[in-house]
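One protein chain omitted, others in place.
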Amino acid sequence: MITASITVRLFAALRERAGWAERQVALPAGAAAPTPASLWRQLGLGDTLPAQVRVAVNQVFASADQRLEPGAEVAFLPPISGG
Amino acid sequence: MITASITVRLFAALRERAGWAERQVALPAGAAAPTPASLWRQLGLGDTLPAQVRVAVNQVFASADQRLEPGAEVAFLPPISGG
Amino acid sequence: MADPLPGNIALQLQLHPERFDPLVALAAWQRSLAASGAEPAAAEAHFIGRVRGVTAAGVPLEALELEHYPGMTEAQISRLAADCAQRHGLRAVRVDHRVGRVLPGEAIVLVAVTADRRGPTQRGGQELLEALKHEAPFWKREWSGGVGAWVEGNTAF
Partner (left out) sequence: MADPLPGNIALQLQLHPERFDPLVALAAWQRSLAASGAEPAAAEAHFIGRVRGVTAAGVPLEALELEHYPGMTEAQISRLAADCAQRHGLRAVRVDHRVGRVLPGEAIVLVAVTADRRGPTQRGGQELLEALKHEAPFWKREWSGGVGAWVEGNTAF
(Lines give C-alpha, C1' and ligand atoms only; values in the text may rest on other atoms or scores of the structure.)
Protein backbone atom coordinates (compact mmCIF):
# COMPACT_ATOMS: atom_id res chain seq x y z
CA MET A 1 0.00 0.00 0.00
CA ILE A 2 1.30 3.44 -0.96
CA THR A 3 1.19 5.98 1.85
CA ALA A 4 -0.09 9.38 0.73
CA SER A 5 2.13 12.24 1.82
CA ILE A 6 2.56 15.97 1.73
CA THR A 7 5.83 17.73 0.90
CA VAL A 8 6.79 20.60 3.22
CA ARG A 9 9.45 23.11 2.12
CA LEU A 10 11.21 25.85 4.03
CA PHE A 11 13.17 28.77 2.58
CA ALA A 12 15.88 31.22 3.60
CA ALA A 13 15.91 32.11 7.33
CA LEU A 14 13.16 29.57 8.13
CA ARG A 15 15.17 26.77 6.50
CA GLU A 16 18.31 27.69 8.37
CA ARG A 17 16.59 28.01 11.72
CA ALA A 18 14.87 24.61 11.31
CA GLY A 19 17.98 22.92 9.92
CA TRP A 20 16.09 21.29 7.03
CA ALA A 21 14.76 22.34 3.62
CA GLU A 22 12.20 19.69 2.74
CA ARG A 23 10.24 16.94 4.49
CA GLN A 24 7.65 14.40 3.48
CA VAL A 25 4.79 14.13 5.97
CA ALA A 26 2.85 10.87 5.72
CA LEU A 27 -0.95 11.10 5.88
CA PRO A 28 -2.33 8.30 8.06
CA ALA A 29 -5.31 6.63 6.36
CA GLY A 30 -8.59 7.96 7.72
CA ALA A 31 -7.07 10.94 9.52
CA ALA A 32 -8.40 14.47 8.91
CA ALA A 33 -6.55 16.32 6.15
CA PRO A 34 -3.91 18.63 7.65
CA THR A 35 -3.65 22.38 7.06
CA PRO A 36 -0.45 24.37 6.65
CA ALA A 37 -0.99 25.74 10.17
CA SER A 38 -1.38 22.23 11.63
CA LEU A 39 1.76 21.03 9.83
CA TRP A 40 3.70 24.03 11.22
CA ARG A 41 2.88 22.78 14.77
CA GLN A 42 3.26 19.11 13.91
CA LEU A 43 6.79 19.66 12.55
CA GLY A 44 7.83 21.56 15.66
CA LEU A 45 8.29 24.84 13.83
CA GLY A 46 6.30 26.74 16.47
CA ASP A 47 2.95 26.90 18.23
CA THR A 48 1.29 29.31 15.87
CA LEU A 49 2.31 30.38 12.40
CA PRO A 50 3.77 33.92 12.69
CA ALA A 51 1.82 36.56 10.77
CA GLN A 52 4.85 37.48 8.63
CA VAL A 53 5.32 33.92 7.36
CA ARG A 54 3.43 33.35 4.12
CA VAL A 55 2.14 30.02 2.90
CA ALA A 56 2.20 28.62 -0.63
CA VAL A 57 0.34 25.48 -1.63
CA ASN A 58 1.40 23.93 -4.92
CA GLN A 59 3.47 27.06 -5.59
CA VAL A 60 0.58 29.52 -5.23
CA PHE A 61 0.03 31.77 -2.19
CA ALA A 62 -2.65 30.16 -0.03
CA SER A 63 -4.41 30.35 3.32
CA ALA A 64 -2.75 28.68 6.30
CA ASP A 65 -6.08 27.09 7.17
CA GLN A 66 -6.93 25.32 3.94
CA ARG A 67 -7.15 21.54 3.94
CA LEU A 68 -4.31 19.93 2.03
CA GLU A 69 -4.81 17.24 -0.59
CA PRO A 70 -2.52 14.20 -0.63
CA GLY A 71 0.53 14.94 -2.76
CA ALA A 72 0.36 18.67 -2.10
CA GLU A 73 3.52 20.77 -1.76
CA VAL A 74 3.26 23.31 1.05
CA ALA A 75 5.94 25.95 1.54
CA PHE A 76 6.56 28.38 4.38
CA LEU A 77 8.00 31.67 3.12
CA PRO A 78 9.74 34.26 5.29
CA PRO A 79 9.27 37.95 4.38
CA ILE A 80 10.12 38.52 0.73
CA SER A 81 13.05 40.78 -0.14
CA GLY A 82 13.49 40.67 -3.91
CA GLY A 83 14.18 43.17 -6.64
CA MET B 1 27.30 105.77 -36.61
CA ILE B 2 26.23 102.16 -35.85
CA THR B 3 22.50 101.71 -35.41
CA ALA B 4 21.60 99.49 -32.45
CA SER B 5 19.12 96.77 -33.30
CA ILE B 6 17.16 93.86 -31.92
CA THR B 7 16.87 90.46 -33.59
CA VAL B 8 13.36 88.98 -33.77
CA ARG B 9 12.91 85.28 -34.49
CA LEU B 10 9.79 83.27 -35.27
CA PHE B 11 9.40 79.49 -35.13
CA ALA B 12 7.19 76.76 -36.57
CA ALA B 13 3.60 77.83 -37.29
CA LEU B 14 4.32 81.48 -36.41
CA ARG B 15 7.21 81.58 -38.89
CA GLU B 16 5.13 80.07 -41.65
CA ARG B 17 2.16 82.35 -41.06
CA ALA B 18 4.37 85.46 -41.08
CA GLY B 19 6.46 84.28 -44.00
CA TRP B 20 9.76 85.16 -42.36
CA ALA B 21 12.04 83.58 -39.74
CA GLU B 22 14.25 86.44 -38.55
CA ARG B 23 14.29 90.24 -38.71
CA GLN B 24 16.54 92.99 -37.44
CA VAL B 25 14.61 95.88 -35.89
CA ALA B 26 16.59 99.12 -35.72
CA LEU B 27 16.35 101.13 -32.49
CA PRO B 28 16.05 104.86 -33.28
CA ALA B 29 18.41 106.86 -31.04
CA GLY B 30 16.54 108.37 -28.11
CA ALA B 31 13.38 106.26 -28.53
CA ALA B 32 12.00 104.25 -25.60
CA ALA B 33 13.27 100.66 -25.48
CA PRO B 34 10.76 98.29 -27.06
CA THR B 35 9.20 95.27 -25.36
CA PRO B 36 8.44 91.92 -27.01
CA ALA B 37 4.75 92.88 -26.98
CA SER B 38 5.44 96.22 -28.70
CA LEU B 39 7.59 94.49 -31.34
CA TRP B 40 4.80 92.00 -32.00
CA ARG B 41 2.51 94.92 -32.93
CA GLN B 42 5.24 96.88 -34.69
CA LEU B 43 6.07 93.95 -36.98
CA GLY B 44 2.43 93.47 -37.91
CA LEU B 45 2.16 90.10 -36.23
CA GLY B 46 -1.08 91.08 -34.49
CA ASP B 47 -2.65 93.61 -32.14
CA THR B 48 -1.98 91.75 -28.93
CA LEU B 49 0.32 88.84 -28.26
CA PRO B 50 -1.85 85.69 -27.92
CA ALA B 51 -1.68 84.02 -24.51
CA GLN B 52 -0.40 80.75 -25.96
CA VAL B 53 2.60 82.39 -27.64
CA ARG B 54 5.64 82.34 -25.34
CA VAL B 55 8.50 84.81 -25.43
CA ALA B 56 12.21 84.14 -25.08
CA VAL B 57 14.79 86.90 -24.67
CA ASN B 58 18.37 85.88 -25.31
CA GLN B 59 17.20 82.25 -25.39
CA VAL B 60 15.58 82.28 -21.94
CA PHE B 61 11.81 82.41 -21.35
CA ALA B 62 10.87 86.00 -20.50
CA SER B 63 7.99 88.38 -19.94
CA ALA B 64 6.39 90.01 -23.00
CA ASP B 65 6.54 93.35 -21.21
CA GLN B 66 10.20 93.57 -20.34
CA ARG B 67 12.29 96.35 -21.89
CA LEU B 68 14.77 95.01 -24.46
CA GLU B 69 18.43 95.97 -24.48
CA PRO B 70 20.12 96.84 -27.78
CA GLY B 71 21.48 93.66 -29.37
CA ALA B 72 18.89 91.44 -27.69
CA GLU B 73 17.46 88.39 -29.46
CA VAL B 74 13.71 88.04 -28.92
CA ALA B 75 11.84 84.95 -30.09
CA PHE B 76 8.13 84.22 -30.32
CA LEU B 77 7.39 80.57 -29.64
CA PRO B 78 4.13 78.79 -30.53
CA PRO B 79 2.89 76.04 -28.16
CA ILE B 80 5.63 73.49 -27.53
CA SER B 81 5.11 69.89 -28.67
CA GLY B 82 8.31 68.02 -27.97
CA GLY B 83 9.24 64.63 -26.59
CA MET C 1 11.15 31.95 -22.54
CA ALA C 2 8.23 33.92 -24.03
CA ASP C 3 4.89 33.19 -22.43
CA PRO C 4 1.74 34.66 -23.87
CA LEU C 5 -0.12 36.57 -21.16
CA PRO C 6 -3.86 37.27 -21.28
CA GLY C 7 -4.79 39.78 -23.95
CA ASN C 8 -1.94 38.89 -26.32
CA ILE C 9 0.74 40.32 -24.04
CA ALA C 10 4.14 38.71 -24.37
CA LEU C 11 6.21 38.17 -21.24
CA GLN C 12 9.89 37.41 -21.40
CA LEU C 13 11.28 36.28 -18.06
CA GLN C 14 14.81 35.23 -17.26
CA LEU C 15 16.44 34.30 -13.94
CA HIS C 16 20.22 34.63 -14.16
CA PRO C 17 22.51 32.54 -11.94
CA GLU C 18 25.43 34.58 -13.33
CA ARG C 19 26.06 38.29 -13.95
CA PHE C 20 23.91 39.74 -16.77
CA ASP C 21 24.06 42.97 -18.77
CA PRO C 22 20.67 44.73 -18.78
CA LEU C 23 21.37 46.42 -22.13
CA VAL C 24 22.12 43.04 -23.74
CA ALA C 25 18.85 41.70 -22.34
CA LEU C 26 16.99 44.78 -23.65
CA ALA C 27 18.56 44.42 -27.09
CA ALA C 28 17.46 40.77 -27.30
CA TRP C 29 13.96 41.76 -26.18
CA GLN C 30 13.67 44.59 -28.69
CA ARG C 31 14.89 42.29 -31.48
CA SER C 32 12.29 39.69 -30.60
CA LEU C 33 9.53 42.30 -30.48
CA ALA C 34 10.62 43.64 -33.87
CA ALA C 35 10.72 40.08 -35.25
CA SER C 36 7.09 39.63 -34.20
CA GLY C 37 6.21 42.16 -36.90
CA ALA C 38 4.31 44.47 -34.55
CA GLU C 39 4.77 48.23 -34.93
CA PRO C 40 7.27 49.50 -32.33
CA ALA C 41 5.46 50.71 -29.20
CA ALA C 42 5.18 54.48 -28.77
CA ALA C 43 6.34 54.23 -25.16
CA GLU C 44 8.92 52.01 -23.47
CA ALA C 45 10.16 52.22 -19.88
CA HIS C 46 13.01 50.37 -18.17
CA PHE C 47 14.19 50.09 -14.60
CA ILE C 48 17.54 48.61 -13.56
CA GLY C 49 18.35 47.88 -9.93
CA ARG C 50 21.95 47.28 -8.84
CA VAL C 51 23.50 45.96 -5.64
CA ARG C 52 24.66 48.69 -3.27
CA GLY C 53 28.17 48.63 -1.83
CA VAL C 54 26.89 48.83 1.75
CA THR C 55 24.52 46.74 3.85
CA ALA C 56 21.23 48.01 5.28
CA ALA C 57 23.20 48.63 8.48
CA GLY C 58 25.72 50.77 6.60
CA VAL C 59 28.79 48.52 6.62
CA PRO C 60 30.64 47.46 3.45
CA LEU C 61 28.89 44.64 1.63
CA GLU C 62 30.92 41.74 0.22
CA ALA C 63 28.07 40.12 -1.69
CA LEU C 64 24.35 39.64 -1.75
CA GLU C 65 23.04 36.09 -1.87
CA LEU C 66 19.68 35.67 -3.55
CA GLU C 67 17.57 32.62 -2.81
CA HIS C 68 14.38 31.86 -4.73
CA TYR C 69 11.71 29.17 -4.99
CA PRO C 70 12.36 27.50 -8.35
CA GLY C 71 9.10 27.07 -10.19
CA MET C 72 6.99 29.26 -7.95
CA THR C 73 9.16 32.34 -8.49
CA GLU C 74 8.77 32.13 -12.28
CA ALA C 75 5.04 31.33 -12.06
CA GLN C 76 4.43 34.15 -9.60
CA ILE C 77 6.29 36.70 -11.75
CA SER C 78 4.18 35.59 -14.73
CA ARG C 79 1.00 36.13 -12.72
CA LEU C 80 2.17 39.55 -11.47
CA ALA C 81 3.15 40.64 -14.99
CA ALA C 82 -0.15 39.47 -16.51
CA ASP C 83 -2.07 41.29 -13.81
CA CYS C 84 -0.11 44.49 -14.26
CA ALA C 85 -0.26 44.29 -18.06
CA GLN C 86 -4.02 43.98 -17.97
CA ARG C 87 -4.47 46.84 -15.51
CA HIS C 88 -2.28 49.26 -17.48
CA GLY C 89 -2.79 48.03 -21.03
CA LEU C 90 0.84 47.01 -21.44
CA ARG C 91 1.85 45.44 -24.76
CA ALA C 92 5.04 43.64 -23.73
CA VAL C 93 6.90 42.92 -20.50
CA ARG C 94 10.47 41.81 -19.87
CA VAL C 95 11.79 40.81 -16.44
CA ASP C 96 15.35 39.72 -15.64
CA HIS C 97 16.36 38.87 -12.08
CA ARG C 98 19.59 37.58 -10.59
CA VAL C 99 19.73 34.59 -8.28
CA GLY C 100 22.72 33.28 -6.36
CA ARG C 101 25.71 35.36 -5.31
CA VAL C 102 25.61 38.95 -6.62
CA LEU C 103 28.45 41.44 -6.18
CA PRO C 104 28.18 45.17 -5.40
CA GLY C 105 27.53 47.15 -8.57
CA GLU C 106 26.06 44.19 -10.45
CA ALA C 107 22.54 44.37 -11.85
CA ILE C 108 20.02 42.47 -9.75
CA VAL C 109 16.77 43.31 -11.55
CA LEU C 110 15.57 44.66 -14.89
CA VAL C 111 11.92 45.48 -15.56
CA ALA C 112 10.98 46.71 -19.03
CA VAL C 113 7.52 47.39 -20.42
CA THR C 114 5.94 48.88 -23.51
CA ALA C 115 2.54 50.44 -24.10
CA ASP C 116 0.86 52.96 -26.39
CA ARG C 117 1.14 55.93 -24.03
CA ARG C 118 3.76 57.17 -21.63
CA GLY C 119 1.57 57.38 -18.51
CA PRO C 120 0.46 53.73 -18.38
CA THR C 121 3.95 52.63 -19.44
CA GLN C 122 5.64 54.42 -16.55
CA ARG C 123 2.98 53.49 -14.01
CA GLY C 124 2.84 49.88 -15.19
CA GLY C 125 6.61 49.47 -14.96
CA GLN C 126 6.74 50.96 -11.49
CA GLU C 127 3.87 48.87 -10.24
CA LEU C 128 5.42 45.67 -11.59
CA LEU C 129 8.72 46.50 -9.88
CA GLU C 130 6.93 46.99 -6.54
CA ALA C 131 4.97 43.77 -7.08
CA LEU C 132 8.22 41.86 -7.71
CA LYS C 133 9.75 43.28 -4.56
CA HIS C 134 6.84 42.32 -2.35
CA GLU C 135 5.10 39.39 -4.04
CA ALA C 136 7.73 37.34 -5.87
CA PRO C 137 9.55 34.76 -3.70
CA PHE C 138 13.13 36.03 -3.44
CA TRP C 139 15.16 36.32 -0.28
CA LYS C 140 18.32 38.35 0.16
CA ARG C 141 21.20 37.56 2.47
CA GLU C 142 23.82 40.24 2.99
CA TRP C 143 27.38 38.98 3.40
CA SER C 144 29.76 41.23 5.27
CA GLY C 145 32.93 40.34 7.16
CA GLY C 146 32.28 36.69 6.31
CA VAL C 147 28.93 36.73 8.12
CA GLY C 148 25.57 36.39 6.34
CA ALA C 149 22.38 38.10 7.54
CA TRP C 150 18.95 37.59 5.97
CA VAL C 151 17.25 40.81 4.94
CA GLU C 152 13.73 41.10 6.26
CA GLY C 153 11.75 43.40 4.03
CA ASN C 154 12.70 45.79 1.25
CA THR C 155 14.91 48.83 0.96
CA ALA C 156 13.19 52.20 1.18
CA PHE C 157 11.23 53.19 -1.90
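A few notes on this one:
Every chain is named by a letter (A, B and C) in the order it is written, and numbering of its residues begins at 1.
Convention: a contact is a pair of C-beta atoms (placed from the backbone, for glycine too) under 8 Å apart; a residue touches a chain by one contact, two chains touch by 3 or more.
These numbers were taken from a predicted model, which means no experiment stands behind them.
Here is the thing to keep in mind: the chain we left out touches B, C in the whole complex.
When you scan C:R50, C:R79, C:R101 or C:H134 for touch with the missing chain, the hit is C:R50. Listed here are the chain B residues that touch the chain not shown: 9, 11-13, 16, 52, 56, 59-61, 75, 77-83.
Seen from chain C, the chain kept out of the figure touches residues 23, 26-27, 30, 39-53, 104-105, 116-119, 121-122, 125-126, 129, 155-157.
Assume only the chains that are shown with their structure count from here on.
Note: centroid distance chain B to chain C, computed from Cα atoms, is 50 Å. Put simply, the C-alpha centre of chain A and that of chain B have 75 angstrom between them. Chain C has its Cα centroid 28 Å from the Cα centroid of chain A.
The set of chain C residues that touch two or more partner chains is empty. Annotation for chain A: no residues touch 2 or more other chains.
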